[in-house]
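Just one protein chain is left out here, and the rest sit where they should.
So, subunit A:
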Amino acid sequence: MFALEAKNINKTFMDGKNASPFHALKDINLEIHFGEFFVLMGPSGSGKSTLLRIFAGIEPAYTGERVLGAGLSQKDISFVFQQFALLPWLTVGENIELGLLERETSEEKRRERVWQELKIFGLEKFANHHPHELSGGMKQRVGIARALATDPKIIFMDEPFSELDSFTGDALRQELLDVWAERKVTIVMVSHNIHESVEMADRIAVLTKPPARVERIIQNHLPRPRNMRSEEVFRLDDELYQLIKP
């Protein structure tokens, strides 16, 4: 049972008038299973973010096929952005409500739903604040709460922790893992950070340099919660490092 299937996805950028076309993604074939934590890694500029956007349905220009799993539609998809992408004129509460506006007609239910997410992420006091009043960690909490508010089946995440300091990142990773275990949602995340990927992923797909293909898919069966100082973890770290190093 797959939540998302990619068949022969190719992406070419036609930037500029005279520049030659840039072949970013080449024949990407992937299956992502329901409920799994899937991580995309690869060298800088290997098109991970582009592939993630194609998967999420917000990058329409590509060839090949993107198939959502049985019973899934675009409504079941959410996205967490590297730079949070909170709308600055909306309050924290209104940002979390954003995805519910077209999905849930009852204002009361929307408010209830927003309040639940605010509580889960410890944001109750900030409900009426605007994004520019928050720290980076708080902003990404709002970003994740917004993504979860619509009860998505698949959440796509584009390096969600890379803008945060390491302590904030650690805390937020743990919160995300708890939420993931509890809600049985499928997560597809792009990451630059090997250790983070080993901590979180069930499977890690490593892309090559452009034109990017899937070089390898690494299974990570280590039991959770993972001991991040164990020998197996370091072995996986090394294996990934050898694959990705420039």
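Please note the rule applied: contacts are C-beta pairs under 8 Å (C-beta built on N, C-alpha and C of every residue); 3 or more make two chains touch, one makes a residue touch a chain; residues count from 1.
FYI, contacts and distances are computed from a predicted model.
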Looking only at "Solute-binding protein", "Isoquinoline 1-oxidoreductase, alpha subunit", "Malonate decarboxylase acyl carrier protein" or "ABC transporter permease subunit", the name UniProt gives the absent chain is "ABC transporter permease subunit"
Write down which of A:His130, A:His192 or A:Arg213 is the residue touching the left-out chain. A:His130
Of the residues A:Gly99, A:Gly169 or A:Pro211, which one touches the chain left out of the display? A:Gly99
Given that one chain is not shown, which residue among A:Leu87, A:Ala181 or A:Ile217 touches it? A:Leu87
In the full complex, which bits of subunit A touch the chain not displayed? Write them out. 53, 56, 58, 74-75, 77-79, 81, 83-90, 94, 98-99, 101-103, 128-133, 139
